[in-house]
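One protein chain is absent from this view; the other protein chains keep their places.
Chain nomenclature is as follows: A, B and C, assigned in order of appearance, with residue numbering initiated at 1 for each chain independently.
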Amino acid sequence: MKSFSIWQRGMVAALAVGVAAIGFPAQATDPHGLEPEESDIVTIETPKPDWFYVRAGWGIDGTAIYDGRSGKMIGIVNSSQLSDMAIDPAGRFYYVSESIWSKGNRGARQDMVTVYDSKTLKLLTEITIPDRILVDERKQNFILSDDGKWGYVYSFSPASAVNVVDLTKRKFVQAIELPGCAALIPNPGVGFSALCSDGTMATVAAPTGKAEITHSAPFFAASDDPIFENFAYDPAKNMAVFLTYTGLVYTAKMGAAPTISQPYSLQEAAGYAPATTKPLSVGWYPGSRQPTAYHAASGELFILMHMGEYWSHKAFGDEIWVLDVASRKVVRRIALKEPAAHIEVSQGADPLIFLNDEKSAGLILDAKTGEEKHRIEMAGAGVISAAPGL
Amino acid sequence: MKSFSIWQRGMVAALAVGVAAIGFPAQATDPHGLEPEESDIVTIETPKPDWFYVRAGWGIDGTAIYDGRSGKMIGIVNSSQLSDMAIDPAGRFYYVSESIWSKGNRGARQDMVTVYDSKTLKLLTEITIPDRILVDERKQNFILSDDGKWGYVYSFSPASAVNVVDLTKRKFVQAIELPGCAALIPNPGVGFSALCSDGTMATVAAPTGKAEITHSAPFFAASDDPIFENFAYDPAKNMAVFLTYTGLVYTAKMGAAPTISQPYSLQEAAGYAPATTKPLSVGWYPGSRQPTAYHAASGELFILMHMGEYWSHKAFGDEIWVLDVASRKVVRRIALKEPAAHIEVSQGADPLIFLNDEKSAGLILDAKTGEEKHRIEMAGAGVISAAPGL
Amino acid sequence: MKIFDTDAIGEKWLRKLAGHTSRRSMVSRLGLALVAAPAFPLLPVSRAEAAKPDRSPEAKTAFARNAQSSDDTECNYWRYCAIDGALCSCCGGGIHSCPAGSEPSPVSWVGTCINPDNGKAYLIAYRDCCGKPTCNQCFCDNTDRQTQIYTPQLNNDIIWCFGTQSMQYHCSTAVLVGGAE
Partner (left out) sequence: MKIFDTDAIGEKWLRKLAGHTSRRSMVSRLGLALVAAPAFPLLPVSRAEAAKPDRSPEAKTAFARNAQSSDDTECNYWRYCAIDGALCSCCGGGIHSCPAGSEPSPVSWVGTCINPDNGKAYLIAYRDCCGKPTCNQCFCDNTDRQTQIYTPQLNNDIIWCFGTQSMQYHCSTAVLVGGAE
């Protein structure tokens, strides 16, 4: 017993004295070599156009980064339950908007935007914010300004507001009350916009200062034929692309007073009759948790579609419809072997589609041909983001 | 928009003023009635002999309570990841030994024994302790004295120790260094005992005071043929029942100087040759995460068995062997449709077996006949406890 | 059309609940806020629209056509037309009862569901029970008239644990608030 005890005391002493000083120098040792090795830590690249970010899913921490070309995991960004992630447009940082209690499910609530270095994935700092919404599977609850200087965090307490964060100074600026609106939309040079329950779009100008709120005319039926959150935004065209439960497609040219197009029917764009909100009317409907993905360079919207009746908007997709938004034509349809819950598309020249389901099975397809490139077990069951088109 | 805003302000004001004062009076409304209802909260009974407690599993919080007779969930005891639960022998409390960080996976570490009322499942208090081991799937890392007055929490930092907690005064008493030993064994009237890496049993007398440690003579091969943790203890006989990887069965009459029996072979007790530690020797071996369960009244040990070679001690069980410990006979063998990772048996007169696997499928069998009584999807993938024989 | 006119429902219940007094006054105030929820915001567009969905019992949704009224531990129990989460009825609680140690949120999202026994529509408050780990039993995700977060009171994805000691989601109840006729 004695020697064991001495071993332990020795180890504890060593730990107490020197842990902070330990360096694990990187070595170019062949991983299959037979020479003694030392431990090291990988440093990764800044976000690449073929990278996808997949939340682990309900109740599970972490956002895994996958290289779509190789199908391999690059690493994991720390992200707690019900957190939202945003990527610095310059690729230097990952920002995680999160709510953590001091004792797990109890204790003091701490809301923050946590900043990670994109190469080391190390935590750099935490920016305290007053509040945020607790909901999963959304990308529009935490967006950044196009220059990466400001973060906008949606809050629901249950009063609706947006917390403005200065990402340069790394501090909270102010909360802007935004009653009846949610689902934040980038609006470069103005501030941000949002969709509202009265069918309007709200635009918040100068959100870091006076924060003036204006509303568009009502243009959609928020309760009867809602626009899906997880909609698309095209930075080059400064245009948002919206899709409703029935398949109406709207585009909005963003600005101080956004210009919203007349809608057209996705189903008509594929040669069908437009879908309706009426019961007992079966057709192809868009749906799932993250039903659309948008490839900006080609202007193609990828939509998870299923057959069903109205109010089936969470049903998983059995086909991907590829809509040329400008020409108003469904140019391709890709049948899926397994229903998909989330869809995302990479922003590079040869885009890739990333799909997953609630069992965490991930699938990478060629976005042009639909060819299966990789299958990743346990890829993550949550919302998917693509690296920005850097 | 205005009215919406007013609604929100009104609600927020109401919440700020009065939430603490809200009562939800229980009503005897027919759950299928059509009269307006109010919300209420269920109160449950103290532990019943047919109840099982199933940890959700790796990375998932909570310990679900199931009534083995009905197969229904009674409720969930809060329990964080890598926590251990112990049940007050008098049935008044559930104790959870747990480690929580102030910011999820970072921040300040907080080790504690959290006390829950067994009828309301409400948190009563937290007893701060200095440390504890971080490991899953163990029942011997947190045990109580037979009178329910003291808790013993195993700690590994990586020095080995036991934290003594006064459950009456609800405070930490002292840490007892216990080098080279783990897997705590009740030892009423003395303190507690533990198994050690030198093949001895350590006994800690007067753990709330002077804490004198003595060791038995070496009796088992800790590295070559280890005794499984999650072993059994018979309170009426004050006897521990041990099983090794090869299937050797030891009993230990607890006391100031525990008396440990000569071992016998479980396989021999079933008519086979004894199993060996030699490679290329195939036979029936005990194994899985929680390989044994003991029904004290009948003296029957239920063991998950699989066919394989030595060092397959984590393989799931394909059969349950029922060993009459005193007569040294395997009296029944129950073939399983699906391999099981954990086994537990209730302590009542008509015992029930609870099994689960790593996919969380739970199965309740009649312990005498092996007849399937209930199948519970998503029952939990972790370690199982039975209510004490109250 | 009238049956599912949420604005009318809201006004009626506002008046009804405003009349409450006594020890349940705080419940009433919160209940008022809750029930007020579906009443607002006013929906000028949808109301003006010719294409407003036909929600009469004669044209029930797929859920309503397949709903039953005998087993509240099944996803197709009629009150669950817009529930998302674990059924408290499977977790030691009941249709309007939180399991031991959890706490009902005083505010919630709502649904309007049709009882197959009498064909009438009822307003259902889906109150989350909070403060316990997620119950892994009887997960359901029904979506009749379920919308997006900009109409929060009709969204079933939000963690509706406000004003509770812990905001951890445990399970969901389906409390009958009243007839929606």
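Going forward, a contact is a pair of C-beta atoms (placed from the backbone, for glycine too) under 8 Å apart; a residue touches a chain by one contact, two chains touch by 3 or more.
Since this is a predicted model, take the numbers as computed values, not measurements.
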*Looking at the whole complex, which visible chains does the left-out chain touch?*
A, B
*Which of B:Lys169, B:Lys314 or B:Arg375 contacts the chain that the document leaves out*: B:Lys314
*Which of B:Ala90, B:Val135, B:Ala206 or B:Ala297 sits in contact with the chain that's absent?*
B:Val135
*Quick one: say which of A:Val42, A:Ala297 or A:Val331 touches the chain that got left out.*
A:Val42
*With the full complex in mind, choose from A:Ile74, A:Ala222 or A:Ala240 the residue touching the hidden chain.*
A:Ile74
*Can you list, in ascending order, the subunit A residues touching the missing chain?*
1, 3-4, 6-7, 10-11, 14-15, 17-19, 21-27, 29, 31-44, 56, 60-62, 64-65, 72-79, 116, 119-123, 360, 377-380
*Extract the touching residues of subunit B with respect to the undisplayed chain.*
58-59, 82, 101, 105-106, 109, 133-138, 141, 154, 156-158, 160, 180-183, 194-199, 218-229, 276-280, 308-314
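In the analysis below, only the chains that are shown with their structure count from here on.
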*Of all chains present, which has the mean Cα position farthest from that of subunit A?*
B
*Which integer distance in Å separates the CA centroid of subunit A from that of subunit B?*
40
*Which subunit B residues sit where two or more other chains touch them?*
1, 4, 11, 60-61, 78, 123
_Multi-partner residues of subunit C (each touching 2 or more other chains)_ = 41-42, 107, 131-134, 162
